[in-house]
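With one protein chain removed, the remaining protein chains of the complex are shown where they sit.
Here is subunit A:
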Amino acid sequence: MHNITRTDTAPPVVGLSDVHKSFGALKVLNGVSFEVNRGEVLVLIGRSGSGKSTALRCIDRFETIDSGEIIVCGHRVSDPKLDLRALRQDVGIVFQSYNLFPHLTIEENITLAPCSVKGISKSQAKEQARQVLAQVGLEDKLRQYPEQLSGGQQQRAAIARSLAMQPKVMLFDEVTSALDPELTGEVLKVIEALAADGMTMVMVTHEMGFAKGIADRVVFMHRGKVHETGPAAILTSPATPELAQFVGTGL
């Protein structure tokens, strides 16, 4: 659905191949492979406990994998000598529970990483904070503290905070699951605008209608494996009975 300005030789932004991951005796990822190309939106779906969050967290090295390979923006994530902070400058991650820093204003939340990590000047960072907040429709909340914002606004501010680091890929883990239905829409709209701008994204979501509209590719996880994958159309005409049952339940 988007103009993917990619030549066939360009390596994928995110690539997982045959990734295995266990927590103790529990095998969570059992040979997961998928790729995300530049400008693509990949939507991860599956039942609760099927390993979606774990897969996403492995991409940003919040979990280490047992075997297989993950390459993100040229970083070999599975390499023990990985430059973790360089990886995380290229990857933005947004969690279900926003995790804004409660003691800082929205502006301070957003300028913290650009100033301390990238070393850009305070005034430049503030200018950039204004830009990313405008992008998520919160230009008037600069001086507010997180607790003064609604859940939807906090999640949009968290997205803005990630954007300020100018990541090459964004990861979203059920970012609307903690929100009332009427606040979900405003967050999804922001993500749609990002996709239209060409941001590469991997997102876990239970909003099937939204997934149909935004996904370039859908990955259905089941029992730690990619059970079915394809364009958004597989959500309306699934090939496997498991996906049929999953979308049928309207989850």
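Convention: contacts are C-beta pairs under 8 Å (C-beta built on N, C-alpha and C of every residue); 3 or more make two chains touch, one makes a residue touch a chain; residues count from 1.
Here, contacts and distances are computed from a predicted model.
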Candidate names "Nitrogenase iron protein", "Amino acid ABC transporter permease", "Cytochrome c oxidase subunit 1" or "V-type ATP synthase alpha chain"; UniProt protein name, chain not shown: "Amino acid ABC transporter permease"
Option touching the unshown chain, where A:Pro102, A:Pro181, A:Gly209 or A:Pro241 are the choices: A:Pro102
Per the touch definition above, residue among A:Ser116, A:Ser150 or A:Thr240 touching the missing chain: A:Ser116
Selected from A:Gln89, A:Gln128, A:Gln153 or A:Thr205 as touching the chain missing from the view: A:Gln89
Touch residues of subunit A, complete complex, unshown partner: 60, 62, 85-86, 88-89, 91-93, 95, 97, 99-105, 112-113, 116-117, 145, 147-148, 158, 161-162, 165
